[in-house]
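Beneath this line is the structure, given in structure tokens, with notes to follow.
Every protein chain but one is kept in place in this view of the complex.
For clarity, chains are labelled A and B in written order, and residue numbers in each chain start from 1.
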Amino acid sequence: MSKLLEIKNLTVHYETVDGVIHAVEGLNLSLEKGQTLGLVGETGAGKTTTMKAIMRILPEPPAKLKSGEIFFAGEDLLKKTVSEMRKIRGKRISMIFQDPMTSLNPIMTVGHQIAEVIHIHNNISKRDAEVEAAKMLETVGIKAERANDYPHQFSGGMKQRVVIAMALACNPDLLIADEPTTALDVTIQAQVLELMRLLKVQRETAMILITHDLGIVAETCDSVAIMYAGEIVEKGSLSDIFNDARHPYTKGLFACIPDLFSEAEMLTPIPGQMPDPSELPAGCNFCSRCAYAMEGCGSRDPAMREIAPGHFVKCHRWTGETGKDVLDDE
Amino acid sequence: MKENNMQKQEALTYKHRGQGAEIWRRFRKSKTAMLGLFMLLVLVFLAIFADVLTPYDATKSDAANRMLQPSAEHLFGTDELGRDIFTRIAMGTRISLTVGLVSVTISAVGGIILGSIAGYYGGKVDTIIMRFVDIWMAIPSLLLNITIVAVLGVGLENVMIAIGISNIPGYCRTIRASIMSIKGSEYIEAAKASGASDARIILSHIIPNSLAPLIVQATLRMGASILICASMSFMGLGVVPPTPEWGAMLSTGRSFLRDHPHLCTFPGGAIMYTVLAMNLLGDGIRDALDPKLKN
Partner (left out) sequence: MNDSHEILLEMKGLKTFFPTKAGLLHAVDDVNIFIRRGETLGLVGESGCGKSTLGRTAIRLLNATEGQIFFEGEDITRLTSKQLRHIRKKVQIVFQDPYASLDGRKSVFESIGEPLRIQKTFSDRQSYIRRVYELMDTVGLARRFANAYPHELDGGRRQRVGIARAIATNPVFMVLDEPVSALDVSIQAQILNLLMQLQRDYSFTYLFISHDLSVVKHISDRIAVMYLGRIVELADYRELFSDPLHPYTKALLSAVPIPKIDAERKRIILEGDVTSPIDPKPGCRFAGRCQNCCGSVCYSETPEIQEVVPGHFVACHLHTMSGKKKEQEGT
């Protein structure tokens, strides 16, 4: 049961003219081989920053890695040299981004772009790489003849398939997908998610899927981590989060999505908004919006506690040893 | 709905907070921008106080003191007619700044009018105007300037007009591009949905949002205008002697370059200084005006 990825105490700040932005603070996360982790959070929670830190593609400056270790297959990525990281990116860890429109180079054919990734990481000729690229296209459901077409000749969904082909071309151990279907129509999203699921199973790729859509998480993920204002506030297995959510923010998220099957009159939104990351409050970041806030929540930052095997919550309500609710109102 | 007195008091006032303060704050953050501003202020100071800064007359010849090297009495030395160069440079500041301002104003106004019409209405109107502008731009600017001056006659005013006219196409294109990208914005649609007339949309929404690139272009082009005016004077098409215009000074100083280079270095230096000041200022304004500037 070796962990493929283990992030320990990651802290990333952005140092800007207007102040220091605490993008990620003391983050701990792990992932097993072949498993899919859903990283859920809203805008500004720090999900993309965390992923970029793994890939070592943070814009430094203004980003600054203040602390942390990221172990990938046992080695700390943060200690690797630039050339070592280059060998890892695309080959062992790949990333796909949200907007397929801007992820592809408009002046290169799609076949060429996929072949480029293959050629860089494998000791084969360019011609052989192109052949492999065509095969990858077929794998993602695009006819091989289209390898000579340019990105603008493809629709959004197909562009995203090309991006997936590029990401999986070298059979990485870990795929990071940053909101891969947010920009796509729901029927196309269904196609792309199905494709990703198939490929993932075939190739045993581990995946971190960043999304704000709990529906997608329910369908594709094995474990879930909920991020808020730069921290993970709850994490656990899929059933832990969906059947036994503990953190008030997690509960709030579930409560405010309009349910296709219920007849609720008004939704129950989470009041207020995420705090300014350059001016985080003392104590719990969620306190001002929390329906269960107690005395002390505003002054002491809660620690991350394991309340059940594998189920962690960062909230003063949960005592940790017994998984009991401090408020005792369950 | 009952309002208490406090609320009534509040409801009656709305103090408009312009974006000026914010823009100035951003501008101040850049050292180069502040330097450009400072350099410009020096020029403005010189222009205003040129008369009283030195005891010398900029245009009166003084045969006894010809070709003097820079010294304590004559900071920049004297020229071939014995006139104090520093005084002439200071007086020349007035001319250069005026040239810059007037020509840019002519270009900008002409450009905004043409560009707004072309950009907003599009279609045939746009095609006609832009083809015309294309031809205009294709003519080498120096040639155009010379032609206009030949038609209107030699002299500073006509040089300003000539430079102004030949630069209209640049502004026209800038504002047209801005308008075309803004035209389709949703806030323009919102204004239309509220019943705003075309005129209101152009004046209240489009032009303020298109101004940024235009202002930047104007500041940067001021330096260029001054250079062009200097070249025109250099060729003898600009000011008439004994007007102390920097280009004219450069021109006459040419003949004495080998033995008395100071006749050229100071006017040349003044031109360079001004263009640099304008460029730094222009860059600073552009950065300050853009609210989407990433850190």
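Methods note: contacts are C-beta pairs under 8 Å (C-beta built on N, C-alpha and C of every residue); 3 or more make two chains touch, one makes a residue touch a chain.
Fair warning: this is a prediction, and the values are worked out from it, not measured in the lab.
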| item | value |
| --- | --- |
| Contact set of the excluded chain (shown chains only) | A, B |
| Hidden-chain contact residue, picked from the options A:S2, A:S83, A:N123 or A:T187 | A:T187 |
| Hidden partner chain, touching residue among A:P271, A:G296 or A:G310 | A:P271 |
| Touch with the omitted chain, as defined above, among A:M108, A:V131 or A:L238 | A:L238 |
| Contact partner of the left-out chain, one of A:I57, A:V201 or A:C256 | A:C256 |
| Missing-partner contacts on chain A, residue numbers | 42-43, 155-158, 185-191, 193-194, 212-219, 238-239, 242-243, 252-254, 256-260, 264, 266-271, 273 |
| On chain B, residues whose C-beta touches the chain left out of the figure | 10-17, 19, 22, 185-187, 189-197, 200, 205, 208-209, 291-292 |
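Quick note on the criterion: only the chains that are shown with their structure count from here on.
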| item | value |
| --- | --- |
| Whole-Å separation of chain centres (CA-atom averages), chain A against chain B | 51 |
